[in-house]
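The complex appears here minus one protein chain, its other protein chains still in place.
Order as written gives the chain letters A, B and C; numbering starts at 1 within each chain.
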Amino acid sequence: MVEIVLISALDGVLYGMLLFLMASGLTVIFSMMGVLNFAHASFYMLGAFFGFQISRYLGFWAGLVAAPLLVGGLGTVVERYGLRKVHRHGHVAELLFTFGLAFVIEDLVEMVWGKLPVDYRVPPSLDFPAFTIFSGNYPAFKVFELLTAIAIFAALLLVVKRTRVGLIVQAALSHPDMVGMLGHNVDRIFMLVFGVGAGLAAVAGVIAGPALVTQSNMAGLLGPILFVVVVVGGLGSLSGAFLASLLIGLVQTFAVASNASLAGAFGDLVPSGWLQAYVGDIWNVTVAQVAPILPYLLLVLILIFRPRGLMGTRES
Amino acid sequence: MTSPAPALELIGLRKKFGAMEIIRGVNLAIPSGERHAVIGPNGAGKSTLFHLVSGRYRPSGGSIRLRGEDIAGKAPQLIYRRGLSRSFQVTNIFPRLSVWENVRCATLWSMGYKYSFWRNVERLADARRRTEEILAEINLLDRWRLPAGMLTYAEQRALEIGLAIAGNADILLLDEPTAGMSRAETERVVSLIRRVSEKRTLLMIEHDMGVVFDLADRISVLVYGEVIASDTPKRVKANAAVQQAYLGIEVA
Amino acid sequence: MSDIARPPLPGLPSGRAGGVLATYGVWIAAAVVLAVLPHVFASGLALTAMCLMGTMIIFALSYNMLLGQTGLLSFGQAVFFGLGGFLTVHAMNVAESGGVPLPLAVFPLFGGVAGLAFGVIFGAVSTRRAGTAFAMITLGVAELVSSSALILRHFFGGEEGVTTDRTGLVHLFGLTFGPQIQVYYLIAVWCFVSAAAMYALTCTPFGRICNAVRDNPERAGFIGYDTQTVRFISFSLSGLFAGIAGGLAAINFEIMNAAQLGLAQSGTVILMTYIGGVGDFVGPIIGAILVTYLQVALSDVTDVWQLYFGLLFIGMVIFVPDGIAGLLARQRPLLLARQLHRVAPFYALALVPGLAAITGLSMMIEMTNQLAVHVSDGPAMAFLYVPFDADAPLPWLVAATLLAAGTWLFLRAARAARHAYDEALAASRARGRGP
Partner (left out) sequence: MRKGLVSTAFALSMLGSAAMPSMAEDTLKIGYVDPLSGGGASIGQIGLDQLHFIADTVNAKGGVLGSKIEIIAYDNKLSPQASLVQVQKAIDEGVHIIVQGNGSAVAAAIENFVAKYNERNPGKDIVYLNYAAIDPILTNQSCSYWHFSWDANVDVKMEALTNFMKSRADIKKVYLIDQDYSFGHSVADAAMRMLKAKRPDIQIVGNEFHPLVKITDFSPYVAKIRASGADTVITGNWGQDLALLIKAAGDAGLKVNWYTFYAGGAGGPTAVKQANLPDQVFQVTEGVNNIDYTPAQETARAYMARHQSDPVFYPRMFNLTGMLFKAIEEAHSTDPGKFAPKLEGMKYATFSSGEEGIMRKQDHQFFQPLYISDFGPLNAKQPFDEEHTGWGWKVVAQIPVKDTVTTTTCKMTHSE
């Protein structure tokens, strides 16, 4: 029992931090610009592929530095010459713009790197088990993942709370209209924010690429889980997103460890004609089976009962 | 004592935003049929008071009685349905709908059509007649096809009042109806208000003292969230506290 | 058919008397077109494609009840489409095995009722919020439903879905619904009736209040309306029509599966609606026809069709944000004032370099694709029937020139066209015909 709780907690924290790593850029963009950036996962994928390509010539660490810079630069270009033109037509237009962008990026990646997974490896310097608990290894790369997530969180928090840029950004988080009125160049801020968001997505890509599967459909397969993190955490709240990532990671991991089901709790269903098959599908489902869809349930419940999210400062 | 309940009565009304208390125990009773103006320096809490009465904000304390019935904290539409309608200081119309459609939408509930999705709106003769009347009242009849967002500022202000009066509510709250208007436009609006407020109860915020003293039966002076005087225009003019707190600064 | 209504206002300058032809002319024309179409486009594929279009027209119109009319961005419209389809399939199978004497033509109603019922259930949850929170709730609900669909294998038929046979029901007037043409007319009738119903809905007090809530939800409260109730009714009715569309899709394909209620399907309907134009009733109809056509045809022309799809959407939202219908609607005042001839030459002038730029761009895309993806086939390829080698410099030079020069000329011509449009519009207004 202790073993399961301890290991689940550890796995949950590690998974949660991976989620935060992926979602941090989206938090910044979604919170500040209100843009439902469906291309976020595509920037994440670009990060992975750029990282892969650079790592073949200059090694993993060069990729970790260069890929986010490249993708971040690309992000600013996309904002400047695309999104900005769309901005005045409202959020649905922005959303569709990023929709289209996701299609384009996926096909371009397919053209350049093909449709099959590429062999993007963990760097040798991190390819060893960091520690072992209950005979289960925890690779050093995962610890690195965790540390990066925390570092990004700390750095973002520091920038937001302690620097002048951060103060403007923070003001924009709670009073988006005011920032423009105070005479700041909102266009430049938005461009910067989008670039940083895309760059953070790329950091996640470079790090998650070797750990997961680097393939041209990886953006699509990620699904909308990152939106869940941002919304559950609360719009405009970095700490909220951090907390939400941890919560989702832990909920999902503990759920996987549980084999409880209605059948387990109340015994097998008494046979009762044709309905039995239909009800049986629900009756026999274990908590573990539905673990990965629990975050979406959490999303719906949070929005109904606490629409500002865990730590948000404003509603939608 | 069995005198009828006042049309609108505020008792110890309070509103806090965080630690800041904007409305600090307002007591006010407006008898039915009275034209009542609320004046006070900027930041005194006049608009906040309107937001509390009309249901946009939820009070932190005290009660609001509409003909004796407590409406504090109720949703705007519920208060509207009890016969209280309002206009806004910052123009608050339906920008993509035509002027015609703006006014007609504002008549529909009071005409009893509610959420009806089985009647053709064009065939509702009574709503059409009422819309036409209102448009004539606010002098926008020749602009009826234009999207409301394309009207001039003064026209939008007129439409704003039109939306407030379209539903035939018997208590009207007008928040600075003449703000930003020229003299001629102001005069038009004043006579309009005078006309529509007959047999109704009117509560208005106004900065134009000419309008206030012209229209109001009684005036309340709100300073820092408190009513420091509430009386006839003549008496308010003479009130020492008002002189000091308000007129001394604004008018002199 | 636009937002700005024309009430019959006797005594007012442009008040209009509604004759039968003026009021219903468009609908009569639409009915005639629907009846004649299968005789113009007669092939099996054309019939299949048109059946698909009819279904998607209802679906997109139902979605625009939310997005265009009420201002609600939903990511879960396919939930009602899919559930409507499943209920229809199950109803058909029960009727067939139980010998219930119901003709096929009424079965889309089962889909509609299912869509309405689930619209009420999910609407009660999601319409408590508006804006982004509403959008995110619909996203969550859509994920929950589509995930559950794979888990509840008995009802949703697992991966394979549930099949049915549309010919096994009682045959009214000798209609077996085996031949696709009969299914086409079934869909056409339902499409016509549904579209008319949804249009009628926009002309009711409720329809107008939906617009008011879209424009300014806060003020709607101060004229007596509960915005949550408005959203809820709109959401439920939208579910009804999406369910009918799902039922027709089920009858058309005789199969329903879990993919039909997934996020991809919901995304498709957003694209259709937006591309067609949300501000106008006919917008979603145009969008449904265009996007369905592209989905059916584009993959035959190029295997990187998704790239073109993406570029099309990006181009649309940047250059034509109010959709195709919006673009057409903007020409209406000019047409009415007989000023269109002043801008038409400028449109033609912009079109030519625009097409050249597109040709250059797609040529580059296809050449890249040939070199990168079809590497085993060698560099020999053909573009617009012109054969050449993708690794030779000349084609690249041609493509780059077309793209660069075309773009430059297009931007200039577009600016001139916009200028001409503004002038013509001003002229139209001066004539007193436009607003």
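Quick notes
Note that a contact is a pair of C-beta atoms (placed from the backbone, for glycine too) under 8 Å apart; a residue touches a chain by one contact, two chains touch by 3 or more.
Given the structure is predicted, the values throughout are model-derived calculations rather than measurements.
Taking the full assembly into account, the omitted chain touches A, C.
For the chain missing from the display, the contacting residue among C:V375, C:L397 or C:A426 is C:V375, taking the whole complex into account. When you scan C:T48, C:N93, C:T229 or C:T359 for touch with the missing chain, the hit is C:T48. From the set C:G161, C:G239 or C:P333, the residue in touch with the chain omitted from the display is C:G161, counting the whole complex. Seen from chain C, the chain kept out of the figure touches residues 40-46, 48-49, 52, 147, 150-151, 153, 157-161, 163, 165, 167, 178-179, 249, 253-255, 257, 259-260, 295-297, 299-306, 375-376, 382-385.
Residues of chain A that touch the chain left out of the display are 3-4, 7-8, 11-12, 14-15, 18-19, 106, 110, 114-117, 119, 121, 129, 132, 134-139, 141-142, 211-213, 215-218, 220-223, 225, 252-253, 256-257, 286, 288-293.
We take it that only the chains that are shown with their structure count from here on.
Taken chain by chain, the contacts run in an open path, each chain touching the next and the two ends left apart. Most remote chain with respect to chain B, judged by CA-atom centres, is A.
A separation of 48 Å divides the Cα centre of chain A from that of chain B. Centre-to-centre separation between chain B and chain C, using Cα means, comes to 43 Å.
Multi-chain contact residues of chain B (touching two or more other chains): none found. Chain C makes touch with chain B in their complex at residues 3-9, 12-14, 200-201, 203-209, 211-212, 214-216, 218-226, 229-230, 233, 237, 435.
Against chain A, the residues of chain C that register as touching in their complex are 67, 73, 125, 128-137, 139-141, 143-144, 147-148, 151-155, 263, 267, 270-271, 274, 278, 304, 306-307, 309-314, 316-318, 321, 368-369, 372-373. For chain A in complex with chain C, the touching residues are 34, 36, 82, 85-86, 89, 91-97, 99-104, 106-108, 110-112, 114, 223-224, 227-228, 231, 235, 277-278, 280-282, 285, 289-290, 292-293, 296-297, 299-300, 303-304, 307, 315-316.
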